[in-house]
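For this view, one protein chain was removed and the others were kept in their places.
Chain IDs A, B, C, D and E follow the sequence of writing; residue 1 opens each chain.
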Amino acid sequence: MKIKIIVPITTKEFEESTREEVIKFASPGTEMSVEALQYGTASIESSYDEVLNGPGIIKMAEKAQTEGFDGVFIDCMGDPALDAVREKLEIPVVGPARASMIYAADLAHRFSVVTVLENVVVLVENIALLLGLRDKLASVRHVNIPVLALTDIKKLTETLIEESLRAIKEDGAHAIILGCTGMLGVADDLSQALKNNGYDIPVIYPVAVSIKYLETLISLKLKQSKKTYLSPSEKERNIWEVI
Amino acid sequence: MKIKIIVPITTKEFEESTREEVIKFASPGTEMSVEALQYGTASIESSYDEVLNGPGIIKMAEKAQTEGFDGVFIDCMGDPALDAVREKLEIPVVGPARASMIYAADLAHRFSVVTVLENVVVLVENIALLLGLRDKLASVRHVNIPVLALTDIKKLTETLIEESLRAIKEDGAHAIILGCTGMLGVADDLSQALKNNGYDIPVIYPVAVSIKYLETLISLKLKQSKKTYLSPSEKERNIWEVI
Amino acid sequence: MKIKIIVPITTKEFEESTREEVIKFASPGTEMSVEALQYGTASIESSYDEVLNGPGIIKMAEKAQTEGFDGVFIDCMGDPALDAVREKLEIPVVGPARASMIYAADLAHRFSVVTVLENVVVLVENIALLLGLRDKLASVRHVNIPVLALTDIKKLTETLIEESLRAIKEDGAHAIILGCTGMLGVADDLSQALKNNGYDIPVIYPVAVSIKYLETLISLKLKQSKKTYLSPSEKERNIWEVI
Amino acid sequence: MKIKIIVPITTKEFEESTREEVIKFASPGTEMSVEALQYGTASIESSYDEVLNGPGIIKMAEKAQTEGFDGVFIDCMGDPALDAVREKLEIPVVGPARASMIYAADLAHRFSVVTVLENVVVLVENIALLLGLRDKLASVRHVNIPVLALTDIKKLTETLIEESLRAIKEDGAHAIILGCTGMLGVADDLSQALKNNGYDIPVIYPVAVSIKYLETLISLKLKQSKKTYLSPSEKERNIWEVI
Amino acid sequence: MKIKIIVPITTKEFEESTREEVIKFASPGTEMSVEALQYGTASIESSYDEVLNGPGIIKMAEKAQTEGFDGVFIDCMGDPALDAVREKLEIPVVGPARASMIYAADLAHRFSVVTVLENVVVLVENIALLLGLRDKLASVRHVNIPVLALTDIKKLTETLIEESLRAIKEDGAHAIILGCTGMLGVADDLSQALKNNGYDIPVIYPVAVSIKYLETLISLKLKQSKKTYLSPSEKERNIWEVI
Partner (left out) sequence: MKIKIIVPITTKEFEESTREEVIKFASPGTEMSVEALQYGTASIESSYDEVLNGPGIIKMAEKAQTEGFDGVFIDCMGDPALDAVREKLEIPVVGPARASMIYAADLAHRFSVVTVLENVVVLVENIALLLGLRDKLASVRHVNIPVLALTDIKKLTETLIEESLRAIKEDGAHAIILGCTGMLGVADDLSQALKNNGYDIPVIYPVAVSIKYLETLISLKLKQSKKTYLSPSEKERNIWEVI
């Protein structure tokens, strides 16, 4: 099967590091194409960024379907433009926030998300609310590191451990979801650190979970409901002239 | 006070009819500027349309603030790009779906929204959910008329009455919200028809309510919370080169 | 338009100070009549007080409708007798708790109310619950000052600031509602103090919001739903002989 | 133990029939005093009626405590003035709507209430909401018979059966609560009729359940929480001069 | 009436101490038979223990019905096998967790449960959720004492007081439910200690409440709804060969 992974920002370094990362989780026979946006914002840390990058995400997703991909993964924890793409496409489309939350909901009584900045907290809470899982969300915490500074793995790991322990002790979390798909290469260390503190709980790594989930959907011929995500009716849409 | 009314689609006829309509609800001293988008979709009837028009809405809203407007009204019942604009701007920004729903929540035990197409139903339910008012929403019904065909006032009115009566009798609605800001000039007839059927209940006309609500916010120096809608951090955003 | 403002207690000083306050928020052309109860309790700080003052509120409201007023505002954050008056009257009736909460619900992800005494906390929580907004209510805090001692503006302001900061930092509030209509002349100072602490969030002043909201209802010919607030049927009611 | 049963209306016939009814459910050693109001409305079928009768209920309840009663039962399904009386008294106070709903919540997945008039429907829904049991309430239906006409037992029974069957078949009710304490002498026939239709489900008779519940509270020295129902602070309350 | 009290564990000491305890709450005319399991776990502190003891509980309950008992009380705060027994039996069956929670829900705005071990916390939360009372549950705390060590009354009482005070001050509890039916002889001391700290709130003792509740159900001929707890259909069930 062929999977399109949209890196919905313009920072080329993320395209490269994502490409190296996702290959680790591909099943035999899965081909993956990773591509960042041409126009848009350098990272996504607000609804403002999500809206600005929306048309680019749609354009790339539509192209992927035309080119014969079997599924699309929008690689950002805000699940930007997910509803719009699910409406337009006939192949399964996966967002990492929703994918991570449903897994966490089954594995734990309550879960917390540890994201990048305070700006993102309400966005994540709203995704849980729309998914029907608000009561399972113990808290959304943040490491206070912008996306583009996540490359400082040491600092990121330390802060993730700190905030995850707070989520467990103060907020009652029984599982932790990494709150940004740019938090690469830290899930195992976080998981081990929590175990060392006596907490044998799931650490959900959205990139890994999303790829496996999308593979499952494709292999079982499942996709988003077209009663929820109805195909947009035909009309004049001249946005493509300019973007 | 000066209010910017963004008609977030490209259909110029709607810009004109909206201009004629909104003036009816302006208080003395309120100036209003009504403007449609240059690039985008002819109407909004899906998340797909909302995402495509998002950047244009943001651009126009930012310009309004720069030009000294005191508040912005995004004239579409999907409240497209509302969160993004509220993050970016320091002046109050109002969306008609949220404005209508809060009024209905106070005036009635439960309310229904009668919108245009089935495609919009889930979008409206999700707005109620995010606003915390899902339990007050009796139902979302639709007249099955596309936005661009709403100009057939007779057919619109008949179907609105029919669906509103169903909402009351079958879904338990105690108030009706018109589900599209393009439903111009029908609120009074609907209200009268319901009264004739024995139902003396609020018919919420989103355009009217939103203007009054925005005037109130401006006059009381209120705006969206900047803890909910944090200002986006600085970063490279090259979308403006193309749109 | 003519608005009746019922001060639903017997303390004449509040009638006077309220009269001076409300005039600040009246639009041109709005006449306001402010009147306190003849029989009842000196202030309202419990369900007990609300029930005792209920018949007096109803009596005054019915008189207002008979005298041709266009709307009624019951000036107490317990919204005492609001449902009863809404059932009986055919003109719009507004309570400040509900009015403030719907505005806060739109402007902020979550809000807190800072009221007078612990006795009132559950009453306010229950109003939010009945309004459908329990999940938007971050907390109800109190300044521990009885209504009749609110005239010590300095102490009130200091405690309001303190409790509002706690609501923001500890409870996650993104907006603050003043929890008693007797908290006159402190909203601006509280708002400024929060800004000085880095919190640019709405401070909802119930008196101001309620007047503007009632003006809007009257101007748009909206009132409470008569499916929710059905007119009481005719029967023997000899309570009027004694009160 | 001595129980005070307040019939919170002025219709003397109800005082008498209630007196005959409640004695059937008294345990050995339980004395009961049944008393109707002197001033107030002939029946309670709205929030309007509840508010008008509130002060009389409080007055009678306070007297009962002074006279050494061990508990108070306010005999009306609107639970009028219940919160106020619970605040003021140090002995347990029971309302039939809350008592019935908690029993039904344990015995059945969902329950319906069949009340007298449409006017009461929202009142009952709101009691369930405040009690935390909204999700257990399948529906509130009504027989469309005013309280003062409930003496036509035959018509009442027929309509109760009809509406209860609808509640079961259409609304998913697994238990039925009689929705007015004036529905005397019909519970057994309703229960039998439902069994004859194949439905072996609880029919909750509020008068019976409330008396047993109050006896339990008294015997176990339990009463309402004084953290929820705080004692009203001292202040001038001149309502007693007139009522 | 004859009540069967199932002590759903194999520890004989609990059978004896329970027998001495329950007799204190029996009404005149109530006979009680207390019996522990023959096979199973020494105590119940997990879902694992509940499942292992399930068949034994069912077997004993079925025997009780055959022997002519009028009701069954499963004496463990996990309400183990309650749904199964309610399905199978035609006489009322009561679990102490549900019985305690419904009483607390009426008497207090919110309540906490103080149980034995952390292992039980989620079990109790889930009972509240299934009962529809999750929003009334302030918290579930634990004294960190295994069931079989509850006989150290002094230590138990001290820790109960400590955790109950935390539940009140930190979690907003307005009532306390003892979280294990093995917490014998401590309710009064806890209640007094809370009063001494200024908290006049209900302390719900599940054993007492359950017996009174079951007596009420039997006397009013009420039992679990057979629409919720449908009688299991006939089929081969060879489990009885071995247990």
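One rule holds in what follows: a residue touches a chain if its C-beta (ideal position, glycine included) is under 8 Å from a C-beta of that chain, and two chains touch if they have at least 3 such contacts.
Predicted model, so just to flag it, every value in this text is computed and none were measured.
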item: Option from E:Met1, E:Ala26, E:Leu148 or E:Leu165 whose C-beta touches the chain left out; value: E:Leu148
item: Candidate in contact with the missing chain, chosen from E:Ala81, E:Ala175 or E:Ala193; value: E:Ala81
item: Missing-chain contacts mapped onto chain E; value: 10, 39-43, 45-58, 81, 83-84, 87-88, 117-119, 122, 126, 129-130, 146, 148, 228-230, 232-233, 235-239, 241-243
item: Missing-partner contacts on chain A, residue numbers; value: 25, 27-28, 98-99, 102-103, 105-110, 131-133, 135-136, 168, 174-175, 199-202, 204-205, 208-209, 212-213, 216-217, 219-220, 222-228
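FYI, only the chains that are shown with their structure count from here on.
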item: Where chain A and chain B are represented by their mean Cα positions, the distance between them in whole Å; value: 30
item: Euclidean distance of C-alpha centroids - chain B vs chain D, Å; value: 44
item: For chain A, residues that touch 2 or more chains besides their own; value: 122
